[in-house]
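Written out below as structure tokens is the structure these notes cover.
Left out: one protein chain. Kept in place: all the others.
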Amino acid sequence: MAAHAHTVKRYPGFLGWLWDWLTTVDHKKIGILYLVAGGFFFVIGGIEALFIRLQLIRPLNNFVSEDTFNELITMHGTTMIFLAAMPIIFALMNAIVPLQIGARDVAFPFVNALGFWTFFFGGLLLNIAWLTGEVPDAGWTSYPPLATTAYSSHHGMDYYVLGLQISGIGTLLGGINFMATIINMRAPGMTFMRMPMFTWTSFITSALIVLAFPALTVGLVAMMFDRIFGANFFNVDAGGNIILWEHIFWLFGHPEVYILILPAFGVISEVISTFSRKRLFGYSTMVFATILIAFLGFMVWAHHMFTTGLGPVANALFSIATMAIAVPTGIKVFNWLFTMWGGSIRFTAANLFAIGFIPTFVMGGVTGVMLASAPADFQYHDSYFVVGHFHYTIVGGLVTGLLAGIHYWWPKMFGRMLHEGLGKLTFWFYMIGFHLTFFVQHFLGLLGMPRRVATFLPNQGLDTMNMVSTIGALLMAVGISFFFINIVITSLKPRHATNDPWEDGRTLEWAIPSPAPEYNFKQIPLVRGLDAWWKEKLEGNKEMPPAEPLGPIHMPSPSILPFIMGVGLFISGFGFMYNLVFAVIGIAITLLCMALRSIFDDHGYHIEPDEPKKGEVAA
Amino acid sequence: MSAHDHHAGALPPEPEKATLEGRNKILGFWLFLGAETVLFGTLFSAYLAFRNSVLDGPRPEELFQLPMTFIMTVALLVSSLTSVFAVQAMHRHKTGPMLGWLAVTIALGALFLGMEIYEFNEYVHEGHRFTTSAFSSAFYSLVGFHGAHVAFGILWIGLVILQILKKGLTVVTAPKVYVSAIYWHFIDVVWVFIFTVVYLMGKV
Partner (left out) sequence: MNRWHAGKKLALALMFGLIPLLAACGRADLSALNPQGPVAQRQFDVLVVAVGIMTLVVVVVFALLIYVLVRFRRRRGDNSIPEQVEGNHKLEIIWTVIPIILLIILAVPTVGAIGKFAEDYWDDPNAVQVKVTAYQYWWEFEYPQYGITTAQELVVPIGKKIAFELVAGDVKHSFWIPAIGGKMDNNPGLTNRFYLEFPTPGVYRGKCAELCGPSHAYMDFKAKAVDQASFDRWVAAMQGPAVLPEDDNIREAFVSKCLTCHAVGDQGSPIGPNLTGLGSRVTVAGILFNDTPEQEYVIDPAKTEENIKLWLEDTQAVKPGNMMPSAGDLQLTREQIDGIAKYLANYQLDYE
């Protein structure tokens, strides 16, 4: 193997800076790209949510038209789940997992970049729909026949189908990458049962992604074939079956919600443990419970279809299976509580979010058990009760967990601590606003308000609660605004964070400078137990013991090909909608880049151990 | 990346696994095949849901020609065997025979593909088009997707052959051979299921 250590060409000025970000294959930079892009789409999804709530602030409102309302709910759900929540999850996974396992990067840095750019261009394609006036409007679940060309003849649903396919490729690649990384690249001494919980949940989440996303791909391809090429998967008159879409979609869709929440579980385990100064209570049980949740998550999809008419046997089986998931989830909640028990709890902003997660997610979980009961679900399904439930788990659960993780790991990613006071303001406005917005929605559903309604009639007892819900949404917006102000203010401060700024870090990422240097670890560490860094600190060590001698560090080369491949897919998306020639051109560009990547092997470059490192701060 | 040893010219016994990159690529590819299994599994489910929804189009019994399908199956199975021979040659560091077997592999793959294109063409003339019915859409999606995978494999292995000719067999190029061979085995296994579920069951 050729060992030429060429240095990386770095260009000066703004264009050089831009080129650096467009060609990076560094997991730390890719993590930041995911965070920025995810944050951008989160703001778009949030504005869509505000418009929805403003329309519903009073009965028979006409803030937006009925068509626009259906577009808003479709885009809000799709954007938030696929383009905001998942990318921010990937941001944290990218930024932290390689550090936590003592690796220098992920298994496939090039593919990592490719994953980001395909996600980004898929998301861009979807949201460009707003600019064309042809916006998807059949719900994020896109049920046929409403989603077929017979009832949705404009290009809206095509943006959905194509944007998500392209974005989904990115997610799938990310899942494969993290699984391979965690299996093959752990530092010496780090057995599976010595991995931090966030790494464990990232691992299991990645497995879920690898096994669930292909089902979505098939569904989207079938819908695309129906819409663009005249196929008959969902054309009832030609023998098609609309229930098939529901099965395929939810076969993906249910594991998807576990893909969303498991990383948050991982964050909570880390944050609570660190700020209680105690190891995680029941570590092996937590690992086992996470695996069980993931496994059971594949067995319950039809609880989204109780009213479809599958029959009593199917409904009974899926009810029981769904209820079963409550057991490992409950185990996790109690283990968190007992991690704090006997500890020394510090109420940082990050910890406030983690603590706030617990009662909120439990509330979301118990309404989930209520929904699991099929006969009762006949009342709840497709009503605001469900809207309340999934927002409690996804927003009150996942987003709260992500906010905890972002506040916690901000110093490791950026070398600065977010302002604590603003963080606490964010927490209070966001949390109180959240409960105001979504608690009342459970009652709205039970009082007879279906979901996805552009408005509601007066004198049905729904007026006050809808107004309360809208006010809550405005409060949440205020909270999130404080968060963005915090980011801006913090970025103006100098990079003063130490390697272990919370002082109680337990895991390997806190053993290296903040932000992490380009090569992560000067020497790969030797891991001697669970919570490896904490263990070393307790024994009076200031550094991790090395597992290899000092020497030149081999790094993967940056490449513009992932960006170009993303552009190629983006072009092909438009091509499928408007002119098939461009579909072919776009795919050809992508395939050509793949071929180039194969032909021109990357030999990487070397960093010498005593080279001055950009941005390094003394520990 | 860990220190790599520099025995000038001497390849290790399993060259594809000699480097971390190689091991990562092999593992990553197995994981990708896990995803592909779910993908084809879902396509099979859709096909099974629609296998009787023929509308006015020809029924499976009328359409499928088992003799030709049998020849296609043999071609693909043999091509999988030749890819095994190629990897064995690689482990014995015999680049020439390895490339030879790889070439036979893709030749047989091209034969398979050619016959399949001919078969689809026949079907279209018999009134079994992509848009005819739910059955036909599901059939062409499942079998067509597999065919696309074969086509991609032919291009990929072709490119690998060219690369080995240029760069020789090294610890960098060996994983490419190994991974493309695993891919080829996968599409062969999928074909066995297609042959059984679509063609054999379609004749019953």
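The first chain written gets the first letter, and so on, giving A and B; residue counts start at 1 in each chain.
Here is the rule we use: contacts are C-beta pairs under 8 Å (C-beta built on N, C-alpha and C of every residue); 3 or more make two chains touch, one makes a residue touch a chain.
Note that the structure is a prediction, hence the values are computed from the model and not measured.
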Task: Please identify which of the visible chains the hidden chain touches across the whole complex.
output: A
Statement: Across A:Ile183, A:Ile228 or A:Leu446, the one contacting the chain not displayed is A:Leu446
Message: Out of A:Ser153, A:Ser344 or A:Ser491, which residue would touch the omitted chain in the full complex?
response: A:Ser344
Message: For a quick check of understanding: of A:Gly31, A:Pro87 or A:Pro145, which residue touches the chain that isn't displayed?
response: A:Pro145
- line: Among listed residues A:Phe178, A:Phe233 or A:Tyr283, the absent chain is touched only by A:Tyr283
- line: Contacting the left-out chain: of A:Pro214, A:Gly356, A:Pro513 or A:Gly604, that is A:Gly356
Field: For subunit A, residues in touch with the removed chain
entry: 65-67, 69-70, 137-139, 143, 145-146, 151, 236, 241-243, 276-279, 281-285, 307-309, 311-312, 315-316, 319-320, 323-324, 326-327, 330-331, 333-335, 337-338, 340-347, 352, 355-356, 358-359, 362-363, 366-367, 369-370, 373-379, 381-383, 431-432, 435-436, 439-440, 443, 446-448, 450-457, 460-461, 464-465, 468, 538
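In this text, only the chains that are shown with their structure count from here on.
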- request: State, to the nearest whole Å, the distance from the C-alpha centre of subunit A to the C-alpha centre of subunit B.
  value: 33
- prompt: Contact residues on subunit A for subunit B in the complex?
  reply: 1, 3, 104, 107-108, 111, 172, 175-177, 179-180, 183-185, 210-215, 217-219, 221-222, 225-226, 229-233, 235, 238-241, 244, 247-248, 251, 548, 551, 554, 595, 598-599, 601, 604
Task: Could you pull out which subunit B residues touch subunit A in their complex?
output: 1-4, 6, 19-20, 23-24, 27-28, 31-32, 34-36, 38-39, 42-43, 45-46, 49-50, 53-55, 130-138, 141, 159-160, 163, 167, 170-172, 176
